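Shown here: the complex without one of its protein chains, the others still in place.
Now for chain A:
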Amino acid sequence: MLAIEHLSKHFGELQALNDVNFNVEKGEIMGLIGQNGAGKSTTFHSILSFIHYDGTINWDGQPITEAVFNQIGYLPEERSLMPKMTIEQQILYLAQLKGQSARKIRSEIDDWMARFEVKGKKNDKIKSLSKGNQQKVQLICTLIHHPSLIILDEPFSGLDPVNVDLLEQAISNAKREGAAIIFSSHDMGNVEALCDQLVMLRKGDMVLHGEIRAIRDQFGKSEIFVTTPWSAVELQQLPHVIKVTSLSNQRYLLRVDDPTAGREIFQRLSHGEYIEEFSQQPPTLDEIFRMKAGNDQ
């Protein structure tokens, strides 16, 4: 288990992280979200001991030192490999630095390249590969040694939908193998689809933490999707409605300041008659992110 307690870090006057606490169990995926500069990369750099910090970070009860490095798979935010190396040399080099034997890795490279659909031969130079294929090679480097702690900084950025599926599959496989996975993303769809829990950071403070369903529920069922001949102006007059968004022809999203107002709104709209759509839901993760990030503006 990755356990982070009272993690704080400041760079001069800047408080980059302030008393951050969370755990990631083995076989669990944690999403770390927040705007640019919120402290996501600083959290990762602290876990990886790139920087000194206040607080404690333990993996299986031990501080993260060189002895633990072989169990970590890390994908940095910007993709970067050694352009003059071949695919095989690059994977071998980084895997050997993770304590793997060259013979074992050589025997597995073809399989990994096929699994990630890398186009090219293993003797091709990294610089000759397309950006997408370089990203895949970097993912192979992150996962080939079967790490038990996987840290992925914006892994989905720049990937096309097909590659997003491949990556999601790889992350799910790693979870099934029992890895603790923590990744940051700006795409709440990925976070919602993959993560068991999330941490949201804002200016170094942890503003949200918990299971995704629980977080959404804690915001209450404040959204009502409705299909009605009423106009937006008429809908705005309904009790507790604070915002009306037109989604398509006669379909609207009403945001209410009191989730219990749903029953009254339903009655006013239907008059006891058939109504094509009325659905009261908690806000999406994306909306929660915007709400929380909005407080930052």
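As a working rule, contacts are C-beta pairs under 8 Å (C-beta built on N, C-alpha and C of every residue); 3 or more make two chains touch, one makes a residue touch a chain; residues count from 1.
By definition in this document, contacts and distances are computed from a predicted model.
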| item | value |
| --- | --- |
| Chain excluded from display, named as in UniProt, from "Acyl carrier protein", "ABC-2 type transporter transmembrane domain-containing protein", "Methionine biosynthesis protein MetW" or "Cytochrome D ubiquinol oxidase subunit II" | "ABC-2 type transporter transmembrane domain-containing protein" |
| Touching residue (missing chain; options A:K26, A:R79, A:K125 or A:R251) | A:R79 |
| Hidden partner chain, touching residue among A:T56, A:Q96, A:S231 or A:T245 | A:Q96 |
| Hidden partner chain, residues of chain A it touches | 11, 48, 50-52, 66, 69-70, 72, 74, 76-82, 84, 93-94, 96-99, 141-142, 151 |
